[in-house]
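Entry: chain A
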Amino acid sequence: MSELSKRAAKYYFIQGIKLVMVSLLVLIFGGVMWTFFSMGEANAFEHVLNMIFSFGTLFMIMLNFLYSMYSPAWYDSLVLSMGARRKDVFFGELLKQITFIIGTVLIYIILAVSLHRPEHIITILTCSIISLLMGAVGLIVGHKIKKYGRVVYIIFVFVNAALFATIGIRQADGKTLIDAHADSRYVIVSAALLLFAILEFVVYRINKKAMVV
Partner candidate 1 sequence: MSILSGKNIVKSYGKENVLKNVSVEIETGKIYGLIGRNGAGKTTLLSILTAQNPATQGEITLDGKPVWENEESLSHICYSREISQVTMFGPNTLKVKDYLGTAKAFYRNWDEAYAKELVKLFNIDTKKKISKLSKGMLSAVTIIVALASKADITILDEPVAGLDVVAREQFYKLIIEEYSETGRTFIISTHIIEEAASLFERVIIIDNGEIMFQENTEDFLARAYRVSGEADAVDKATEGFKIYHPESLGRNKVVTVLADAPVEKFAENVQVEPVSLQNLFYAMCVNDGREAV
Partner candidate 2 sequence: MLDNLGEDKSIYLQISEMIEDEILRGILNEEEQVPSTTELSKFYKINPATAAKGINILVDKEVLYKKRGIGMFVQTGAKGKIIEERKKNFYETFVKKIITEAKLIGIDKQELKKMIDQSNEE
């Protein structure tokens, strides 16, 4: 691997680790917050754990999406302006996202295992694939924002708000985010992986002609 590739890989890996820290912070903050809110309720502990695992994994998806969306016009553009090649940016982004996802997944799996709640592991893993997918989506959206301006960003803020509202309503009904039933799970994951591969290809194409903002 060339010298520049190594340096770029190291840089993006560190960015990935920083994002894992953010995940950790969200987890701790969420845990504290839900504990506080469920004080005195029946089944408080169960409730808090459910919240942590469902929202926590949701955050994993959202965080990856958001950071990916920010990257083309901001961080990746910066890196490009400092002598990185476009292919370094492409692989770097992948490395960053995979580092983030694996790191976050590990934290939640450790949590699940130590609290004897192995049933959440399936949800965690499913969400990790979706997070990967949303990372690719985020990059594409990010490139569109870079090209067409803030308008695209505003549209997505609205879409996000709607998404959150929907999830909030589902939560209120006591359901977890993704009903990880045995059968639907496989379909979701396979579809997500396929879509991910296609979208990464699209990202590669867009990235090839990227300009510094």
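Methods note: a contact is a pair of C-beta atoms (placed from the backbone, for glycine too) under 8 Å apart; a residue touches a chain by one contact, two chains touch by 3 or more; residues count from 1.
How were these candidates chosen? In short, all candidates are chains of the complex that A comes from, given by their letters.
No experiment lies behind these values; they were computed from the predicted model shown.
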**Asked** Only one of 1 or 2 touches chain A in this complex; which?
**Response** 1
**Message:** Residue numbers of chain A touching candidate 1 in their complex, please.
**Reply:** 2-5, 7-8, 10-11, 70, 73-74, 78-87, 145-146, 149-150, 153, 209, 211-213
